[in-house]
Each structure stands twice: as structure tokens, then as C-alpha cells.
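After this line comes chain A, so read on.
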Amino acid sequence: MNLGPHADFIIASYAVTVFVIGSLIAWIVLDYSAQRRILGNLEDQGVTRRSRRTGKDER
Partner candidate 1 sequence: MSAFTSLLLRDMRIAVRVGGGALMGALFFLIVVTMMPFAIGPDLGLLARIGPAILWLGALLASLLALDRLFANDHDDGSLDLLMMGSMPLELAVAAKAIAHWLTTCLPLVVITPVLGLMLNVEMHAMGWVSLTLLAGTPALTFIGLIGAALSVTLRRGGLLLAVLVLPLTVPVLIFGVAAANAAIVGPAPFGPPFTILCALSLASFVLGPVAAAAALRHGLE
Partner candidate 2 sequence: MPIIDLANPTRFLSIVNRVLPWLAAATVLVFAFGLARIMNAPDDYQQGATVKIMYLHVPAAWLSMMCWGVMTVAALGTLVWRHPLSDVAGKAAAPIGAAFTFICLITGSLWGRPTWGTYWVWDARLTSMLVLFLLYLGVLALYWTAEDPGRGSRAAAILALVGAINIPIIKFSVEYWNTLHQPASLFRRGGSAIDPSILIPLLVMAGGFTLLFFTLHFAAMRNEILRRRVRSMRLIQAQELAEART
């Protein structure tokens, strides 16, 4: 495949696109694991959803 005299620009645009989408994916994946971790911590501390009064007190 011959990219001609402007190969740099073509490669740069594909690289930028990969980089932007890659960072978007990385952000989403890292955010997901962070939220899961915080949720896990909160559940370990005995906080339960929608159980303001019925949940047993574990302290």
C-alpha cells in the first residue's frame, strides 16, 4: 500500500483517532472498576441499598 507524499498526515490522523478512542475506553474501563471497588467497600462496611431501617445494624 502506497500512502503517497502525505503519509505522515494519514498515519497521524489514524494515530490520533486510536489514541482518543483508546483513552475513552481506558477511562470507561477504569471508571467501571473504580465504581465496583467503592461499591464493594461500602457493602463490606454493611451499607445496604434501600434498607434504611429494616437492615440489621452491624456495628
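Rule of thumb we're sticking to: a residue touches a chain if its C-beta (ideal position, glycine included) is under 8 Å from a C-beta of that chain, and two chains touch if they have at least 3 such contacts; residues count from 1.
Candidates were picked such that all candidates are chains of the complex that A comes from, given by their letters.
Note that this is a predicted model, so its numbers are computed, not measured.
Looking at this complex, which candidate touches chain A: 1 or 2?
In this complex, among candidates 1 or 2, chain A touches 2.
Spell out the residues on chain A that touch candidate 2 in their complex, using ranges where they run on.
Within the complex, chain A touches candidate 2 at residues 1-7, 9-10, 12-14, 16-17, 20-21, 24-25, 27-29, 31-32, 35-36, 38-39, 42, 45, 47-49, 51-53, 55, 57, 59.
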